[in-house]
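A protein chain is absent from this complex, but the other protein chains hold their places.
Chain naming follows the written order as A and B, and within any one chain the residues start at number 1.
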Amino acid sequence: MSTVTSSPASSVASRLRAVSPRLAIPAGSTIGPIVAFLLACAFFTTQSSQFLSGGNLALVIQQVMVVGTLAIGQTLIILTAGIDLSCGAIMAFGGIVMAKLAVDTGMPPLLAIAAGITVCASFGLINGLLVTRVSLPPFIVTLGMLNVAFALTHIYSDEQTISGLPSELTALGNTFPLGRTDVTYGSVLMLVLFAVFAYILGQTAWGKHVYAVGNAPEAARLTGIPVRRRLLAVYTIAGAVYGIAALLLIARTGVGDPKAGQTDNLDSITAVVLGGTSLFGGRGLVIGTLIGALLVGVIRNGLQLMGVPSIYQILITGILVILAVTVDQLSRKRSQR
Amino acid sequence: MNQKPAADEKQSATQEAGTNEETGLVQPVMKARGLVQRYGPVTALDGCDFDLLPGEVLAVIGDNGAGKSSLIKALTGAARPDEGQIWLDGKEVHFKSPLDARRQGIETVYQNLAVAPALDIASNLYLGREKRRKGVLGTVFRMLDKPAMKTASARHMAELNIGLQSMGGAVENLSGGQRQGVAVARAAAWASHVVIMDEPTAALGVKESAQVLELIGKVRERGLPVVLISHNMPHVFEIADRIHIQRLGRRAGVVKPSDHTMSDVVAIMTGAVQI
């Protein structure tokens, strides 16, 4: 395992070793999540005649588009060995800002959207500044920000749900036909965002730096990576992504809802963890997060179609999270012997 | 040791330079004079001198508190000395940061914090200095040129005879010696002037230490001078061409391992003998 030579015979041997049980699931791998996802799909297909249809799968994607998008930002932060408890609250505030500006002040909808995304990015920037300049642990910073954003949401909205939104704000909730299936624009936007961030993390220097900062911050600093600047950028970009999630949320529900997003911080962390990304940072793929989010969506949808009460969905998701974290821990220990 | 004649010449010349402020016939790659570094009431460097000649392995030894790390910090830009001057290839330099020093061709290998274990070898070799694709893919889409980085990494590793040819494997799957090999290869690949190694064998076992010492020799063969900070006297005597002995914030002397025994060196280090 330690030395790999290039002769064809031994490279085959090393590949064989890679699939042997000992190395079956390397840390940060997406193989486990994909297998779980396909198993879940196969199971529900046998249990419900309505499960495996284009319409139903489009529905599942539509149902995970908000948490899935949040989880992109969450993935960035978790890859740097941080965590963000404030994502859902920041999103809720961004959504209220967009809705209120557009409805109450008559601001042009596109400008209101931009303002909402900017507000979310600013929250991310503040998180990042507190983490990098004051050296506070991300858990505490974002716990505080969770409460700040939650309170601001309720103060600014005056506890009122905002309805009667201009059509630009809800446009992403509309559908277009793809074959015989109706697909929402928001689902497509989420998938595009996943592709963009998979590219950034996998194919650019900036992405490599994010992994290095999360995996070995001291080594990253010593090799000349501006660690604090990268962290600051990660938190700010995550904030902007929450802003896009806010737009998707508004589009999905058709209203500005101050009570939205209260469990979305944990739901997004769930998606990231189920996707095989390590909570210890530096390992994982954003595509895994997509699989994780879809897995939760498929379980919820499939159990519902089977007529199983939703409390069991929470039970199963909980068990899967524990499994995923256990796999992460074991595979990390093995590789760090 | 098979040294080039030119280096031999330099050596005899600077033995003098060590004592009477002369640079001698051959210009040192790196030179420092009168470095002073104070941390509050503590004076870590007290008028310290330093000379590194082309193509040599210079060991820096000294007791704890002798000012070894302060000297290295000054030479690598990790700290700015309060007084004194540093020359690189005869030109005076003022390093603002480690990054600044690195840009001028000084690479440092740290004892165990140098690599990102979850990243592959090529990524580690190019960490912070990634290569982008040519054309629009690189300029607009900032796309990494992974194949080129892998090929170049494999070449660098091969030059140092490090037996790793798959550049895509995570560094954490390597042995301690191989990891240090990656760090040394990175330094050798990027250093245009000097490679500084801070206790590169401290965390390693006997066999792995031997591998690293061999690597240091290979780096020297490529014509790069190496500064080796080490506690390990046998290692120092095995690989070093000259030994810089640091004591009480100053250079107590520079000796050749061939001319002195280990106990001589220890005596100088502790102040029992003065040159």
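Everything that follows uses one rule, which is that contacts are C-beta pairs under 8 Å (C-beta built on N, C-alpha and C of every residue); 3 or more make two chains touch, one makes a residue touch a chain.
As a working rule, contacts and distances are computed from a predicted model.
Entry comment: the absent subunit's protein name, as recorded by UniProt, is "Sugar ABC transporter substrate-binding protein", drawn from "Protein translocase subunit SecA", "Proline dehydrogenase", "Iron complex transport system permease protein" or "Sugar ABC transporter substrate-binding protein". Here is the thing to keep in mind: the chain we left out touches A in the whole complex. Here the missing chain is touched by one residue of A:37, A:93, A:197 or A:211, and it is A:37. Contacts to the hidden chain, counted on chain A, fall at residues 29-31, 34, 37-38, 41, 48-50, 52-57, 59, 62-63, 66, 154, 158-161, 163, 179-181, 198, 202, 249, 252-255, 257-264, 285, 287-288, 291, 300-301, 304-305, 307, 309-311, 314.
Everything below uses one rule, namely that only the chains that are shown with their structure count from here on.
Distance between chain A and chain B, defined via averaged C-alpha coordinates, is recorded as 43 Å.
Considering their complex, residues 98-99, 102, 108, 110, 113-119, 123, 127-130, 132, 141-144, 146, 163-166, 169-170, 172-175, 178, 186 of chain B touch chain A.
Contacts from chain A toward chain B in the complex involve residues 1-6, 11, 14, 26-28, 199, 203-206, 208-209, 211-212, 215-216, 218-220, 222-225, 282-283, 335-336.
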